[in-house]
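First the structure, in the form of structure tokens, and then the observations on it.
With one protein chain withheld, the remaining protein chains of the complex are depicted in position.
A and B are the chain letters, set down in written order, and residue numbers restart from 1 in every chain.
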Amino acid sequence: MNASANEPFVFATVQYDSGDWDSAPMVPANVIDAIARYTEIPVRPQGVTVPLSSEVLFGYPLVFLTGHLPVRFSNKEADVLRQYLKRGGLLFVDDHNHDVDGAFNKTVREEIRRVAGALTPLPNTHELYRAFFVFENGPPTTSHEMNGWGDNLVHEHLDAVLFDGRIAVLFSNKDYSSEWSYHPDNKRFLSVDNTKFAVNLVVYALTR
Amino acid sequence: MTSARRTVEVALRLAGVGAIVLALVLALRAPDTSRGDAPSTLSAAALYDSSARATVNELSATIARAALDSAPSGVHLTLTGIPSSSVRAALATVVHAGLRAAWTDSTNASGLAIAATAIADPFGGTLVRARANASVPLTIRDDASTLDSIASARNGVTVRGARLSGTAQAAVGSSRARVTIPRPPTLRRVLLLARPGWEAKFTTAALEERGWQVEGRLPVARRASVTLGGTAAASGAVTAPLDTARYAAAIVLDSGLVSAGVLSRFLRQGGGVILSGDALLGTSFGALRPATIVGVRALVPGALLTDAPRRGLAAWELRAAVRSVVLQAESHDRHDDSTVVAWRLGNGRVLASAYRDSWRWRMEGRDDGLDAHRAWWSALVGAVAFVPAVTEREQRPGNVVEQRLPGDAAPYADLRSRLGAPVAPPASMRSTPPAPSRRWLLYLVASLALLGEWALRRTRGAP
Partner (left out) sequence: MTTPALRSTARERVTDATSLVLASVHRAHATLRTVAWARAASIGVGAACSVWLVTRFAERLWAMPSWMSIVAALGAGGAISAVLTRRVRAIDALRTALWMEEQTPAGFALVTLVERENEVARARAQVEPFNTLMRERLADAYIDAAGGSSRADELVRTSLRALAVERLRDPLLFVLISVALLAWWSLAPRPGGAIEHSASRTPAGDIAPDTARSNVPIGAWRVRVLPPAYSGLPAQALGDVESVRALSGSTLSIDGTGTSPSAVQVRALVDSVTAARTGGWAISARALRVTRSGNGWTATLTTDALPTELRVTRGTATRLLLLEGYGDSIPRISLRLPVRDSVLRRATGRLPLESTLHDDLGLASGTFELIVSSGEGERFTARTLRVGARAYARDRDVTLRAALNLDSMQLAPGDIVHLRAVARDAHPGAAREAGSSETRSLRVARPAEYDSVSVEPAPPPEVDKSLISQRMLLMLTEKLEQRRLRITTDVLKGESARLSRDQTRLRLAVGDAVFQRLSGESSAEHAHTAGDGHDHGVEAVGGKLALPGTMSATGMLDEGDDSPVIGINKPLLEAYNAMWDAGRALEQADPRAAIPHMRVALAAIERARAASRLYLRGKPPTVILDLARIRLAGKDTGVTNSRSARRALPPGAAAREARLLAAAELATGDPSAAHDSVAVLRLESLADAPEFARALATVVEGLRNGGEITDVFVRARRVLGGVTRGPNAVWSRGGPP
């Protein structure tokens, strides 16, 4: 074992009962690749899936949730998630539909409101946007937003539930799930790496 | 009839006059009866009241008597309770005045002592410890109420109170030891030396939620880091030097971030260092750490949800060094595993914690794990934190006049130092104290007799 045998960071995707939780299977690999590329943070090469209805969720203080279909938490899932957020976990939700009128967006917002409180717009000057790379204009725009998919809107803000100034739930309508759904080897074909924001998110989660 | 009346009158007159004469005789004779070496015993009941007026009166009477005698007598005290500080001071004065004083110990409070330490915690708190040498019940109380009591004072008792007021008192029987509750100290910051990870995140969170100010720098990439607290963050300069002017304690969670020399200097100034988890690996802190890693301790899955949650955390197996103190250990079937070990090094303190991922206690434990994790980390820092010394005067500014008479915290020792060691009760001592003088009876008899005689005389008309 090496001198800093600190536990590596593990990227966890949430599996929930009602819907297609596994609609973005390439996102974990892409995010892990970005972390390894830019930081010295030890990271596991493979992500894991954690069910929302089990207390196993507590072992992963940063989790990712996405999907297209309506999301309805069962009582057990809601309880687990409430406890998880109270203890200091961070849930990152991304609307894979990119549709404010869509079933995912509406149902997830309602479920989050029941569990943690109402989502409020996160100001673009929040420290999340300076946590590693600096994003002066807030969350980076995704190609899916600009190409007219879904609701054809470019969302200026992310939404969040803050517990005493700390992000507990981060909600994105910008469809990062689609943006980051490619094999990381293909990054060399991109002029601008569009996964940098994931690094900010992970560094924010690990240090705040 | 008249003659009977007259007889009665005469009798009363004689009785009255006789009583006055007897009283006069007794008054003139009084010094003789108290001459000699027969020791007088001050009533034990009078000796442990806090106002001490009657005792001082009796003592001064004893001194006055002694002054009139050519051979001053001695005083032998049988104490069933340690006298209060003013009485002890009076006794010391009496001894200094030349009176021989000896005492027999029936107090059962030999070695009674109490101490109060302010806990280094932003929420305040006081640690009160007391013990005595006998197997009798001991009670600790503060100004407001009783705090705790144990059946045997020999075991001693430590009470941790979040907010105690005024003075703390330990009582054994009727003996009391008192100490003033110290004011909470001003605490400095905590420096965190770790790499970004869940352990660093949740340790910082726990300490900050408990009121500590945490500073530090988490190295994220070669040229980027995250700074905690307000240390020269914007310019990216190095963190402030590690010394006790700014920091009370340093927490090291990973190795390779700080040199042993810096920590040694900090320790020499009186600071506290916590080496937790992977900081104990390697040889860099060899001389500093109070325990060494001898293996990996097996964790018990599911223990996080039980009453012994730390059994479910990944931890090293430690061997405590000589001279170190084991603060926490987990009991096994075969042996006890030390998990938190500390020692004093120079002016400072070093603590080693075996746990590598204490954050799981907060995240994966029970509902009370959130608070328990915070309290545990805060107590670890409090166990080593540097606390600037506060003089007695600063403790209670402006109340110099009210300073307690010395010796209140260890009254038995104080009594011994003033009166010497206790002796066995003397054989010649009367088992019953001499009867208090009954002279007032004579005066009463005299006045009643004379009054009666006068009444009889007047009512029959004679002048």
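Note that a residue touches a chain if its C-beta (ideal position, glycine included) is under 8 Å from a C-beta of that chain, and two chains touch if they have at least 3 such contacts.
It should be emphasised that the depicted structure is a prediction, and the values quoted were computed from it without experimental measurement.
Chemist: Which of the displayed chains are touched by the chain that has been omitted?
Modeler: Taking every chain of the complex into account, the missing one touches A, B.
Chemist: Using the definition of touch stated at the top, determine which of B:Leu299, B:Leu318, B:Val350 or B:Ala446 touches the missing chain.
Modeler: That would be B:Leu299, which touches the missing chain.
Chemist: Looking beyond the chains shown, say which of B:Ala224, B:Val262, B:Ala413 or B:Val445 touches the absent one.
Modeler: B:Ala224
Chemist: Against the chain that's been left off, what residues of chain A make contact? List them.
Modeler: 1, 7-8, 10, 15, 17-19, 22, 25-26, 29, 32-34, 36-40, 43-46, 48-49, 51, 53-56, 59, 68-70, 72, 74-76, 96-97, 102-104, 107, 114, 127, 130-134, 149, 163-166, 178, 183-184, 193, 196, 199, 203, 207-208
Chemist: Give me the chain B residues in contact with the hidden chain, please.
Modeler: 45-46, 48-51, 53-54, 117, 119-120, 122-125, 127, 129, 141, 143-148, 155-165, 169, 171, 204-205, 208-211, 213-214, 220-230, 233-234, 236, 296-302, 305-306, 314-316, 325, 327-328, 333, 340, 342, 349, 356, 372, 375-376, 379-380, 382-385, 455, 459
Just so we're on the same page, only the chains that are shown with their structure count from here on.
Chemist: Can you check how far apart chain A and chain B are, centre to centre, with Cα atoms defining each centre and the answer in Å?
Modeler: Between these chains, centre-to-centre, one finds 55 Å.
Chemist: Help me check something: in the complex, which residues belonging to chain B touch chain A?
Modeler: Residues of chain B touching chain A: 195-202, 205, 218-222, 224, 226, 253-256, 278, 281-282, 356-357, 359-360, 362-364, 367, 369-370.
Chemist: If you look only at chain A, which of its residues touch chain B in the complex?
Modeler: Interface residues on the chain A side: 1, 3-7, 9, 38-41, 55, 58-59, 61, 83-84, 86-89, 131-132, 203, 205-208.
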